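Only one protein chain is missing from this complex, and each of the others stays in its spot.
By written order: A and B. Residues from 1 in each chain.
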Amino acid sequence: MSDSRGTHLQSAIEVQHLTVAYRGSKSAPAVLNANLVVPRKEIIGVVGQSGSGKSTLGMAVAGLLDPRQCEVSGTMQLGDIAIDLGSTENSVWEKLRGTRIGYVFQDAQAALNPLLTIEQLLVQPQRHRGVDLPVARSIARDLLEAVEIPDVERRLRQYPHELSGGMKQRVVIAAALIGKPSVLIADEPTTALDVTLQAQIIRLLKRLKDEFELSIIFISHDIDLVADIATHIVVMKDGVAIEAGLADSVVRNPSHPYTGELIRSIPRLEKVGFFEDKEYWSSRG
Amino acid sequence: MNGTDAVSTSLLSPSQKIRIGFFVLALLFIAAALVLLMGSYSYDDIGAGERLAAPSSSHLFGVDSYGRDYLTRVSLGVLISLGVGVTVALLSIAIGAPMGVYSAIRGGWLDMSIGRTLEVLFAFPQILLALVLITILGSGIQTAMTVLVIIYIPIVVRYVRNVALVEAKKDYLLSAQMYGSPKFRQCFVHVLPNIQGSILVLASSIAAFAMIAEATLSYLGLGVRPPLPSLGILLTENQGFLSTEPRLIFFPAAVLVLLVISVNQIGDALVDKLDLKRNPVRA
Partner (left out) sequence: MADRETPRLSLRGLSVDYRIAQGIFNSGTLRAVRGVSFDVSAAATLALVGESGSGKSTVLRAISGLTPIAGGEIQIDGNSYDPSRTRAIDAGIAMVFQNPNASLNQRLTVRRIISDPLKSSRVKQSRSTTVEQLFDILKLDRDFLDRYPFQLSGGQKQRVAIARALISSPQVLLLDEPTSALDVANQAQVVQILQVLKREAQLASVFVTHDLPLATHVADRVAVLYLGSIMEIGSQSEVVENAAHPYTQALLRSIPSRKIKSSERDGNFRMSGEIPSPMDVQRGCVFRSRCPVATEVCAETAPELTQLSVTHSVACHAVSIRSSR
């Protein structure tokens, strides 16, 4: 891609006036007039409860919504490319998803074809794009190493069911990175995982962000998790982005009452004074 | 995900299919009943008209080779075939479904022995089974239905048992087990109502199969005995006229096809409809 020196160098993605309505549904649109700016090499968190439209937003930005089922409108500036979210052809999206946008699904089990080995899963998409087999293979190895999977040679020959949940999610992340995208959309990538694995995946995403110069849209229902990983937060409710801003200020001084509700409703260790004591973390371990 | 309808490959919604299916069945049933009640001919009245007379205002379907009014015979055939289908389905479900559910929930030696018995029954050629029973009981409509019920019961038991085994792993049943609900209650208060949809679908398939099977048995001379007409008998009786008087084959065949398609459509649509109900799409 040629790097034209436009006005959009500051942000990796700018979404404007995104509206998604499911066809034949009488209820309100799943996403209504949402704007989203993802700064370069930053993580932006989209937080909301189920049904808030946060996943729909992520899928719309990756062009994953089926136009037969939903009506999409809005525009997106992806680096130097302007995209009409409503009318862009699927073939264009496929190219974009291969090279500019990566997508990490929540359910790693469902995202990996159980009949293919890990190597095939990582090599085949490259072969479709005409990459030579030896090159594709070495890229697959590099990617597995990048997502911190130990014993790469053995893992490459295994099938998804032979991997644990955390490993599978790492493979899904590796698959999303195949085309060296500049934007990664992660839809609840840790929700199916245990908390210690979640912490590992979060650390991994942060590292990959720096290493691959990624801008990440991190979608989650957990405002604590989002506040931990993201620099910016967008709070979604009933398809509307009701609050957006720097993560710290949104969490400390929520301007919308609903955000406050989200924050209060999660029982936290702070209540027993756990995280008050910063000393704890330096004195132990 | 948002509350959108599942993408359907069909032009008609499940409810429409069910409505149309029942409408066609009701239409055939009422028409046939009216013909028998109001018509001026009896099904075995060989003096009703001139042999092989073509359709006319007095004989809408014409007359068969014995001089019997063909509309009257086809109408009675419809009622007999429908009756056989419905009765066989009801009886085999009524006997097989409780066995299947109880076998799955009770488990243990009973489940084992039912399972082994089924395997033996499945290994036994069905047509041979039919012949043996007919030799013992003599051919006739009751025998034909008995044979079909006996053939379908193992299928029902196995199917219902499998469905119930899936149910048995669900939390509502574990919960019932935990508070010590008796096995009988587990079967008939908990599991059976929750699998009634699957059973209904199975019943519609059996009804459709039974109608065809009855025609086949009758065709082989093992089912309904002439002069009583079932759709199968009508096809047998008149097979010799296929080239000269094709209407004699066309009417019963068309009606049989219509009956079976209607029943199958209802079953198909039930699958779609119940599937939606089981997984309520969350808004």
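Operating definition for what follows: contacts are C-beta pairs under 8 Å (C-beta built on N, C-alpha and C of every residue); 3 or more make two chains touch, one makes a residue touch a chain.
Just so we're clear, the structure is a prediction, and the values are computed from it rather than from any experiment.
Touching the chain that is not shown, out of A:64, A:131, A:146 or A:199: A:199 (per the contact rule at the top). Remark: the omitted chain is touched by one listed residue; of B:12, B:54, B:94 or B:174 this is B:174. Summarising the interface, chain B meets the missing chain with residues 170-172, 174-182, 185, 189-190, 193-194, 196, 280. If you put the missing chain back, the residues of chain A touching it would be 49-50, 164-167, 194-200, 202-203, 206, 222-225, 227-229, 247-248, 251, 261-262, 265-276, 278, 281-282, 284-285.
One rule holds for everything that comes next: only the chains that are shown with their structure count from here on.
One finds 52 Å separating the Cα centroids of chain A and chain B.
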